[in-house]
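Below you will find the structure I want to go over with you.
A single protein chain has been omitted; all remaining protein chains appear in their positions.
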Amino acid sequence: MEYTLTELANRCGGLLRGNGDTLIRSVATIQHAGPGAITFLSNNRYRRYLAETRAAAVILTPADADICPVPALVSDNPYLLYARVATLLTAALAPQKGVDAGAKIHPDARVSAEAWIAPGVVLEKGVVIARGACIGPNCVIQAGASVGEDSRLVANVTLCHDVRVGKRALIHPGAVLGADGFGIARDGDTWVKVPQLGSVVIGDDVEIGANTTIDRGALEDTVIDNGVKLDNQIQVGHNAHIGEHTAIAGCVGISGSAHIGRRCMIGGGAGVAGHIEICDDVTITAMTIVSHSIHEPGVYSGSLPMDTGAQWRKNSARFRQLDEFVRRLITIEKKLKD
Amino acid sequence: MEYTLTELANRCGGLLRGNGDTLIRSVATIQHAGPGAITFLSNNRYRRYLAETRAAAVILTPADADICPVPALVSDNPYLLYARVATLLTAALAPQKGVDAGAKIHPDARVSAEAWIAPGVVLEKGVVIARGACIGPNCVIQAGASVGEDSRLVANVTLCHDVRVGKRALIHPGAVLGADGFGIARDGDTWVKVPQLGSVVIGDDVEIGANTTIDRGALEDTVIDNGVKLDNQIQVGHNAHIGEHTAIAGCVGISGSAHIGRRCMIGGGAGVAGHIEICDDVTITAMTIVSHSIHEPGVYSGSLPMDTGAQWRKNSARFRQLDEFVRRLITIEKKLKD
Partner (left out) sequence: MEYTLTELANRCGGLLRGNGDTLIRSVATIQHAGPGAITFLSNNRYRRYLAETRAAAVILTPADADICPVPALVSDNPYLLYARVATLLTAALAPQKGVDAGAKIHPDARVSAEAWIAPGVVLEKGVVIARGACIGPNCVIQAGASVGEDSRLVANVTLCHDVRVGKRALIHPGAVLGADGFGIARDGDTWVKVPQLGSVVIGDDVEIGANTTIDRGALEDTVIDNGVKLDNQIQVGHNAHIGEHTAIAGCVGISGSAHIGRRCMIGGGAGVAGHIEICDDVTITAMTIVSHSIHEPGVYSGSLPMDTGAQWRKNSARFRQLDEFVRRLITIEKKLKD
C-alpha cells in the first residue's frame, strides 16, 4: 500500500504540515526510518532523534511540530494516529476461507463457509464458528463452544466446553479459556472437588495474550466485557468480571469473584484478591497487591522500589522490627511531653 | 438427575429441615436460584440474600438454619456438603471409549480398551494409558510416560518422556509435566547445560491447573503426592516435593528442591525459595516470598497492603532510608538516657 501524506491525513486524521504529496509506504522507528517511511514521536525519551530523522514524515504533537525537519501529521494523540496509519499501511490480505483436510470437525459442529479452519484443529460436538472467524493450527474447541464473527484464534488455543467468544476477538497462542475454576472444599485432611458449572463469556473486540488462562465460573459465568485487552500470562479466576475497555498487563493474577470496573488499567505482575470490587477508572501500578475493594477512581500502588543488595538488607532487616521501633518512638514522645 | 431432599441427605449427608419431598434438579447461586434448584450459604457476604432466595432448598450451617425461609440441609461444613450434592446432581455421562482415527499412536504404546484417545493426540513409544483414562484433543505424551486409571488430560497437555501420572488425576489444558529443570553450570562467561535425568511422579487424586508447569528432576524425581491440588500457572522446579493434600493457588512459583509438607495452603502469587523445607500444616498468604525454611505450623505473610499512589510514594521513599531513621532513633534514645 502507498499513500500520500494528504491521503493519510484525510483517512486517519491529523493536521498536515509540509508537503502533502510526500509518498508513504511503510512505518518505522524514528531512529531507523528511511525514505518512504512514516514514524511517530510520543515518548520524550525519543525526542533527541527528531532533528536527525531520515523519515519521510513524522506523526507528533503540536509542541514538537515546530522542531520537525520533515513533513508531519500533527495530533494531540500521536500514538493513536500512528496506530491508525500503521493499520492502514499494513492491512492484511483477506484471510483464507475453508476447512483444511487436516482438521477434525465433529459432524454436529457448525462452521460458516466464510470461516477458516487450519490443519490440526479439533472442533467437538455442537461447536459454532461464525463467518470471518479464523481458527489457527492445532486449536482445540470443545463441545458446545462458539466463536463470533471475524474472531481469530492464532494457534494452539484451547476453548473448553460451552465457552462463548464474541466478535473480532484476537486470542494468542497457548491461551486457555474455560478450564475448571479452583474450587475445592475441605473434608478433614483432604479436599473434595466442587463442580465448576458456569462458563466463560468473552465480549466483542477483546484481545487475549499468549498463555493467558481464564477459568470457567463455579455456578455462573466468568465475564470479560467488550473491548477488554489482556496481555500474556494473565490468570483470571472463576466468576471474575472484567469491565469494558479495561487493559491488563502481563503476569497479573485475578482471583475468583473479583469484580473489576470499566476503563481500569492494571500494571504487570499485580494481584487482585478474591471477592473484592474495583470501581471504574482505577489504575493499579505494577506488582501491587489489591487486597481490598477500591471505591474511588485514581492510582493505587503497593510495590517497593529496588535498591542495592547491601542497602536493601539493612532496610529490610529494620522492617522486621518496625513495630518495635515505632513503639520506642512513641515512648520518647511521651517522655518529652512530661 | 432429580432427587428429593431426603434422598440428598441420605446420600450426601446433612440434617434435613423442612419438607423432605422437595424435588431438586439443579444447583444455583443464592441470588439467582429458582424452582428445583438447591443453593448453599457458606460465606457471610451472601447471607443478606437468604431471606429473599427463591431456591427450593439451601445448604447452610445450624446458625443460619433458623432464618432460612425454605427447606434446608444443615451441616457444619455447608461448602463440602454442597460439593457432594453438586457432584451428584451434575454427574457426567460415562466418558467415551476407544481411539479416534485422528490420534497418532506408536505401535509400542499400550492403550487400555477402556480408555479414550481423542483426535490429534500423539502417544510415543512405550506410553501406557490405563483403563478409564481420557486423553483429550491434541495432548502429547512422550516416550515411556504413563497415565493411571480414570485420569483425564483435558486438552493440549504435554507429558514429557517417562512422566508418571497416578489415578483419577485431572490435568487442565496447557499444563506441561516433565520439561527439563533449569540446571545450568557456569563456565567462565557462558553456561553449560546439566542433563535433567530424573522424572515427574504424580500421585493419585491430583488436580493440575491450566498452563501449570512441573519440571523433571535433575537426578531424582520431582514428586507431587496424593491429593495435591494445583491451580493455574504454577511453576514447580526440579526435584521439588509437594506433600499430600497441599493446595496451591494460581501463579505460585516453587523453586528447585523445595520440600513442602502435607496439608499446606499457599496463596496466589507466592514464591518458595530453593532447597528449603516447609513443614506440614503451614498457610502462606498471597504473594509472600518464603525465603527460608518453616518448622512450625501456622500462618506466614510477606506482602504489603496497597495504598493510594500518593501515600505509597511517601512511605516507600521513607523505606529507602529506614535504616538511617532507626539509627537516628537510637541516637535520640541514648541522648535521653544521658
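Should a chain be cited, it is by its letter among A and B, assigned in written order, with residues numbered from 1 in that chain.
Keep this in mind: a contact is a pair of C-beta atoms (placed from the backbone, for glycine too) under 8 Å apart; a residue touches a chain by one contact, two chains touch by 3 or more.
What you are looking at is a predicted structure, and each value in this text was computed from that prediction instead of being measured.
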{"item": "Absent-chain contact - pick from B:100, B:180 or B:280", "value": "B:180"}
{"item": "Hidden partner chain, touching residue among A:20, A:36, A:102 or A:274", "value": "A:102"}
{"item": "Per the touch definition above, residue among A:23, A:65 or A:83 touching the missing chain", "value": "A:83"}
{"item": "Sites on subunit B contacted by the missing partner chain, in the whole complex", "value": "104, 120, 122, 124, 138, 140, 142, 156, 158, 160, 174, 176, 179-180, 182-187, 189-195, 197, 211, 213, 215, 219-220, 233, 235, 237, 251, 253, 255, 271, 273, 275, 283-285, 288-292, 298-302, 304-305, 307, 311, 314-315, 317-319, 321-322, 325, 328-329, 332, 335-336"}
{"item": "Subunit A residues touching the omitted chain (full complex)", "value": "27-29, 32, 43, 45, 77, 79-80, 82-84, 86-87, 90, 100, 102, 118-120, 136-138, 154-156, 170, 172-174, 205, 207, 209-211, 227, 229, 231-233, 244-245, 247, 249-251, 262-263, 268-269, 286-287, 303-310, 312-313, 316, 319-323, 326, 329, 332-333, 336"}
